[in-house]
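What follows is a single structure, written as structure tokens, with notes after it.
Shown here: the complex without one of its protein chains, the others still in place.
Letters A, B and C mark the chains in the order given here, with residues in each chain numbered from 1 onward.
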Amino acid sequence: MASTKKIAVVIGMMNKTVQSKQCVFGHLFLFFLGVGAGLGASLAKRFAAGGYSVGLIARKMSNLEPVKAEIEQHGQTALCVEADASDAKSLHQAFDVIRTKLGDPEVLVYNAGATRFCGILDLKAEDLQSILNSTVIGGLIASQEVLPSMLKNGKGTILFTGATASMRGSAGCAGLAIPKFGLRALSQSIAREYGPKNIHVAHVIIDGQINKPRQVKEQPDRDINSFLNSDAIAETYWQLHIQPKSTWTQEIDLRPSVEKF
Amino acid sequence: MASTKKIAVVIGMMNKTVQSKQCVFGHLFLFFLGVGAGLGASLAKRFAAGGYSVGLIARKMSNLEPVKAEIEQHGQTALCVEADASDAKSLHQAFDVIRTKLGDPEVLVYNAGATRFCGILDLKAEDLQSILNSTVIGGLIASQEVLPSMLKNGKGTILFTGATASMRGSAGCAGLAIPKFGLRALSQSIAREYGPKNIHVAHVIIDGQINKPRQVKEQPDRDINSFLNSDAIAETYWQLHIQPKSTWTQEIDLRPSVEKF
Amino acid sequence: MASTKKIAVVIGMMNKTVQSKQCVFGHLFLFFLGVGAGLGASLAKRFAAGGYSVGLIARKMSNLEPVKAEIEQHGQTALCVEADASDAKSLHQAFDVIRTKLGDPEVLVYNAGATRFCGILDLKAEDLQSILNSTVIGGLIASQEVLPSMLKNGKGTILFTGATASMRGSAGCAGLAIPKFGLRALSQSIAREYGPKNIHVAHVIIDGQINKPRQVKEQPDRDINSFLNSDAIAETYWQLHIQPKSTWTQEIDLRPSVEKF
Partner (left out) sequence: MASTKKIAVVIGMMNKTVQSKQCVFGHLFLFFLGVGAGLGASLAKRFAAGGYSVGLIARKMSNLEPVKAEIEQHGQTALCVEADASDAKSLHQAFDVIRTKLGDPEVLVYNAGATRFCGILDLKAEDLQSILNSTVIGGLIASQEVLPSMLKNGKGTILFTGATASMRGSAGCAGLAIPKFGLRALSQSIAREYGPKNIHVAHVIIDGQINKPRQVKEQPDRDINSFLNSDAIAETYWQLHIQPKSTWTQEIDLRPSVEKF
């Protein structure tokens, strides 16, 4: 289907709640970024408000439905597709659905990922492989899905979500720093190859904890302004998208005023 | 005078036309950034459009008058003050005038500077001192002028103009890299001291040549989008200014889509 | 076997011949770093000359035998083990052999890796996975093999080989930058976790082409000093190893005097 509508795809619906400063040893949980409420939802709503039909990809449809409902209440279009960013085939199929039902994406926001916080001896090779699949390989595949039509249309925006750990490998954070360093490398490589071809690639370093409802609730005495506001982050992604091609940003950081850095 | 008006100060009215990539040996001219048309003018107009009365400081009143006229045509206030950013006394007096006539600045944009492009053996110590005075010492003094009232008012924004040379000391560019590295250090130190006190400090790395009228004219065959657009840069400064304090940027880069980096 | 001998392990025997500056589109070969002559051989010989029995791991025994012969001619011990750094089981077995026959390694040099130079659309997900396995997952597994005995013995050195692409994602180099950024993150995370436990972790950024015999031969008119000298690189690794724990380096760059950077 040839598209005259403006299409944006957001992958990963959950708040990015983790960062290297919070690394705790012994926390051997595998943490999936980008499935549910939070930054993903704010991003979807911001691009919908900007006139885009949004394709939403996440691991669980149930996480996507409230966002879809909210977007449709405002008269905009949201298409939800269940997929696992760490599974190439699943991701390919999701983009096929989006292209068929909505059209060619003009914007890709890659907000998916996974991590495990633990010391080096507890980081299992197969877990790191799975984390790299969700974060870096998924980012590569998603980019490959959208770049050909962006090239053909002579424009497009790809935005990657980074973290404190994109710049610094802390103790206990190899499971976040390795994929996030890798994603930053991917972002730079695509930017340098496709920038001159009118495709804007930017990397947003989120340095702090986002105001995800559950996390805010769990810390009732904490100043709300010490959390990054997910709507304000989404506004930054939008501003990056609308920059004219004479004046593009490749990297930007975001943090609360009170954050140590 | 206690102020209820919103006041912004822009120092340096000239286009930042230089960058390390353009370093040419033998070019022994002393180059003053921030006096005249270009980025300074765009910044002044953007903050005026945002409802601010703007104080404009530059070395030559004649460079400021066209900007003032344009701002006043739109029904906003511009106050021009002649001062030399490399001269502490001159800078102090300029701020006294602005405080008396307009009130306490809520925003400071430090866009002044000077440079000399030459090899190391041709960089005179006294010229480097003068360059450092315009760029770093001037940035310190201007910050000291505005910080106390910002602290008292519980808010404020200070924005510094960086360059490619803020991150990289190239051959022939010591005269730009030394002051620009220093200005970046100043920016970070103020950000870390005053961020938690609600004062937002950001550093904008401008990586390319700005669309200053004279430079565009001199390169008639060059694609206009290969120059940074000064109004688009000014929009970025404005967006930094209006970020909520939960979600602040400390550093951002800007370059044309076709720029090598 | 409890060891009183000094044991060093070098993984990857081939010259690191690639770097981001050489990225050429259309070169769709899969390139294995660290199997054969070059930096790996120089590293093995330098640590042998320093009194270490060296365990050498590479993909092909035939690549290891000339190095082993040379080391033994000087009356030192070299143990060669065939293994594929991208295969966890193979790597575990290699370390079992080394521990049984030589003892617990005091030094690990991780010099293995793979890459593919191509544009983003030609970088296959499964190739990037394989590259990440050789470079990052292999580096993790090898570190996990040596850290427990290093901890027990209260000392140890782990040295990682980086590249220009460890710091910069260039066009056409995602296949090198992604794993090398990731390896740098791994290096930092281990350094920050294990430095205070007396294990020295350093990352060497090799920014240029190494004087690998075949490459020197193919460019007969090129000044030999425009190649990095593999013995001089190995000397740097050795100097890092012998730094006292009061005065450790985490990162160092190396390049020819004539290299652009």
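Everything that follows uses one rule, which is that a contact is a pair of C-beta atoms (placed from the backbone, for glycine too) under 8 Å apart; a residue touches a chain by one contact, two chains touch by 3 or more.
Quantities reported herein were computed from a predicted structural model and do not represent experimental measurements.
What are the shown chains that the left-out chain touches?
If we consider the entire complex, the absent chain touches B, C.
Of the residues listed, B:42, B:63, B:111 or B:143, which one is in contact with the missing chain?
Candidates B:42, B:63, B:111 or B:143; residue touching the omitted chain: B:143.
Which candidate, B:6, B:60 or B:168, sits in contact with the chain we can't see?
Result: among the candidates, B:168 touches the missing chain.
Which residues does subunit C use to touch the chain missing from this display?
192, 195-196, 198, 200, 211, 224-229, 232-233, 236, 239, 243-259, 261
List the residues of subunit B that touch the chain left out of this view.
Against the missing chain, subunit B presents residues 88, 119-121, 123, 125, 128-129, 132-133, 136-137, 140-141, 143-144, 147-148, 165, 168-174, 177-182, 184-194.
Note that in this section only the chains that are shown with their structure count from here on.
Which chains contact both subunit A and subunit C?
Chains in contact with subunit A as well as subunit C: not a single one.
Most contacts: which chain pair?
A-C
Distance from the CA centroid of subunit A to that of subunit B, rounded to the nearest Å?
Chain centres of subunit A and subunit B, defined by C-alpha means, are spaced 33 Å apart.
Distance-wise, how many Å sit between the C-alpha centres of subunit B and subunit C, to the nearest whole number?
Here subunit B and subunit C have centroids separated by 45 Å.
Where in subunit B do residues touch at least two different other chains?
none
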